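All protein chains of the complex are present and in place, except for one that has been dropped.
Order of writing sets the chain letters: A, B and C. Residues in each chain are counted from 1.
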Amino acid sequence: MQALLDILTNHREVAMSLAKIVAVLAVLLPMVAYSVLAERKLSALIQNRVGPNRVALPLIGGIPILGPFLTRLGFWQPLADGLKSFLKEDFTPAHVRKAYFWLAPALALVPAFMTMAVIPFGSFLGRERMVLADLNVGILYTFGIVSLGVYGIVLAGYAANSKYPFLGGIRSSAQLISYEIAMGMSVVPVFMLVGDLNLSKVIAYQSDGLTSWLVFKQPVAFVIFMVAAFAETNRLPFDLPESETELVGGYHTEYSSMKFALFFMGEYSNMIASSAMMVTLFLGGWTLPFFGLNATPNEDGAIWMGLAHIGIFLAKVMCLLVVFIWVRWMLPRFRYDQLMDLGWRRFIPLGLANIVVTAVILFLQAKQ
Amino acid sequence: MSTATAANTETKPPAPAVETVRVKVDGRVVDVPRTLPDWQGKPQPTTMLQACAIAGAEVPHYCYHPKLPIAGNCRMCLVEFGTPMMGPDRKPVLSEDGSPKIARSVLPYEPGTPRGAIACATPISPGMEIYPSSPATKQMREAVLESLLINHPLDCPICDQAGECKLQEYSVEHGQAESRFAEVKVHKPKQVDLGPRIMLDDERCVLCTRCIRFSRDVAQDDALGIVNRGSHNSIAAFPGRQFDNNYTLNTVDICPVGALTSKDFRFRMRVWFLKETRSVCASCATGCNILISSREESVYRYEPRQNDAVNACWMCDSGRLNYKWIGREDRLLNVRSSRSGARAWAAVVAEIAETLRSAPQGSVAVIASARQSTEELYLLKKLAAHLGALTDSVERLGEGDGFLVNADRNPNTNGARMTGICFTEVGIQIPKIAQGIRSGRIHTLIVFGEDVTRHGIDSETLSKVSTLIVSDILPNETTRRAHFLLPGCAYAEKRGTFVNAKGRLQRFLKAVEPRGEARPEWEFLQELVHQVTGENLGPGFEALFNRMAKDVPALASAGVEWGKVGDLGAPLTL
Amino acid sequence: MTFTIPRELEAELDELATRYPQKRSASLMFLHALQERFGYVSKEAVEWTAAKLGVQPIHVWELVTFYPMFRQEPAGRHQLKVCRTLSCALGGSHKLYRHFCDRLGLDPNKHGLQTTKDGKFSVEFVECLASCGTAPVMMRNEEFHEGVSCEQADALLARCS
Partner (left out) sequence: MIIKRTELSWLERMYFPTLWSGLRVTARHFYDTLFRGGRVTMEYPEQRWTVPEGYRGAPYLVKDAEDRTKCVSCQLCEFVCPPKAIKITPPGPAVDPTTGNVEKRPREFEINMLRCIFCGFCQEVCPEEAIFLMKDYSLTGLSRKEMIYDKEKLLSLGGVHNDQIRKWKKKEAEAASQEAFKPE
């Protein structure tokens, strides 16, 4: 214990890093929980329903106006959902491959969390940079980690040892591979423009005002990235690995209780991670071209500005989450051949063309 | 085999030519025998009803029963018919095409020609034409049925007969959809106690008198009659007298409606839920053929099944009600070996086989009940022969009544004799076995289905046995002392055969599942014999039976096979 | 109370039975004789008859229950039989019957023979007494009365002692 305290006091970076990790997780996990609520509530509204509005906390529910309001909003629903996941019977079918069956949910969740490590979610707070690991190869790291996420799903499909999960797993791996390429293609022009792989640098590049946001400079790349992000997170209209109407529940058919909840959390963490990536790469990260919020504060910048930047970042992420949720009700699910067609025959050529066009433009600009 | 059959047909004297009469049923020419056996088997002129049955046309009837004298009082079997018309010169009148002109009985009729007649009591004559489905016949049936239904209470929802009721069936086939009877029905007593086993509902009675004729002519107990003749007529016994002979429940069977009900079966289950299994009564050596009615693995009733060589359509009440022990609470359910504590069939059978293999010749004795099936006795004899064991069975005597109850209350004494388990005199070996046990020469005793402590081997002697292998159904002194206890099956729970007092091999089929861990005795005996002697008598029941049919001389000479025994059994020469 | 048959009656009936080719055919004569002697046909009388004729009691009982003239219980000293067949029914026999019942304190809705508590009168409906022209008709024991009005009925009752 003493030794640990020693390390923490002597090595400030370690202590700060731990603090930041805890802080990120403390924000991320509730975000996951509440994005589920948001999904349910938004879905309900789009479908002329009410959505969760039952769960009340005994004491807070008694507060005159606020209590009922929170209850109607479903504010406590995530608590109930979480509790339910823990209390439900954790049923393991007899025919599953036990070790993989246990491993798969964890594998599905962990990469999503790890992606968050390189994303700058703010400028500075005090003298501390608001990024867990300011890697020079941030984007490569992200791609590396994200592609691990598919193992969780494939493994779940394989471990369940029954046909529907297996089909779900197979579909997922093919889908992920296909769209990984398109996604990779889409970000190349970004770095061609920025000239650096460090995500902090990407944000710095976009801090010159609205016009410098890469979404405007590289709209094609943004669209490809976004669609690929939908596909990678298995969100509708690309939720083929778990499409209920065809595969019962896809790769998680045989899962129940907390193991199922882990898959669920994984999906939403992935959504958040993808949104964060999009915000960072295309939507100016934590910057906002108003009220002087563009300026990268120096190391002794005002605390309020650092907090504002974090707030801006979170707000942007949430907006993208709403888009994720909304799109679900806009489009029907793709057929598998359409999905593959879109990936291989549209986005990969389009991404390649985008690279070439960007390169030519850059070449011409450099020549001038 | 085939040559034997051929030889049989050759040596068989050709069937005597049956004198036939040519009649027409619904326009179809049929040759029917001039006489047919009546209820007692005496030849009597064939009736229109029998002729119609031969022609495949069913004539509805209530009072007629093939095994009872004809009464002809229900009028349900009225049919239209015609006879060749006679001219004044006593010669048949011919129609234009030269065929004899038929005087039909249809109304309005010409004077001198017959009208509809009751088919059950009208003998046929040459050239007669019967019209069991003509409009006139239908009209007559409708009218008779309407008259029978006038005072019928129509309480089918509470009536036990519903589902096997002739009144219901004929109402559907020949009745009218609606009653025209607007007046108040005549009410008669319900729940009349006729005897210890019979309850009467007078409102439902159609006065066919089948029950009266049965008790007078078949059961020889002329106890029933019709009193208060008129609107309120009802079946009754003399006031103060009980209708209590040993055959009363047959009246419930033959009652075409729900008037006579069995106090035992009353309100216990609707008949349409019951599964019927062909079996043989095991209460005495007569071996009456029965149908076991069961639902969801419990037996609800026995009914006689027609077999003219054994029991005609009847059975005694004592046999009929002797089924309740099958579902008794204290049935032996678990197999066990008190030696090793084994509680699994395979382990216990293997342990017994081990014990028997190491037993010296002549140190084993077998007492097998004559209530076991022939196959089981055969297997036990096999085992005994291999071990050089003394075998015997237990005699069980009662009083015979000269009709269906045999003095020998074991159903399969002849089977035991045939397989060599016992000799003509049953039970003579038991003192010898008891002596052997006391002297220490016999130290292994195999008992199947008997409590030997009540049949010559007292419990003190029994305690000297070092290995006691017992199979039984219900607990008794012997099963309590058993070292190896093998729960067996009631005959309703397994397949098998009995040989009755007259030497008729009859099969019984499985009606319900065995209780608990109990298994058919032939099944584990087959395994045991295989393990002890090395001889495989399987696989399965049919193979076992056919093997036995070759091994046992009485069966071999009759040339029986499982597939050929049939529902009515096969006669053997003892 | 045991059922005993006087010796001379038994002898008479035995002789009677020999007149029929089948003994059973004498049943009705036996029953008539027994009713005449005892006033009604008791169960014991039926059993005795059955034993005498070699049939089952139920078959004698069938006869007793069939014929209305056989009484299964003792009747009063004055037995009033009111005809109820068509002509008499139209001529007012139901009214007459009801009148008797009311006078004697009996229930007119009951079926069969009814006797007053003191055993003096019995009233019952019977079928045709074969005098349809003079309806309503009735009998008091063996005595025939025609065209009986309620007044005449009262007079009749008064005459009985």
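Everything that follows uses one rule, which is that a contact is a pair of C-beta atoms (placed from the backbone, for glycine too) under 8 Å apart; a residue touches a chain by one contact, two chains touch by 3 or more.
All of these numbers come straight from a predicted model, not from anything done at the bench.
Considering B:R266, B:R339 or B:K564, the position touching the chain not shown turns out to be B:R266 (whole complex). Only one of B:S99, B:S147, B:Q191 or B:Q435 touches the chain withheld from this view, namely B:Q191. Touching the chain that is not shown, out of A:I46, A:A106 or A:I177: A:I46 (per the contact rule at the top). Although one chain is not displayed, its contacts with chain A can still be listed: residues 42, 44-50, 53, 326, 329-331. One chain is missing from the display, and on chain B it is touched by residues 153, 156-158, 162, 184-192, 227-228, 232, 234, 236, 239, 262-270, 272-273.
Note that only the chains that are shown with their structure count from here on.
One finds 50 Å separating the Cα centroids of chain B and chain C. Per-chain Cα centroids separate chain A from chain C by 111 Å. For chain A, residues touching at least two other chains: there are none. Residue ranges on chain C touching chain B, taken from their complex, read 43, 46-47, 56-59, 61-62, 65-66.
Listing the residues of chain B that touch chain C in their complex gives 222-230, 236-241.
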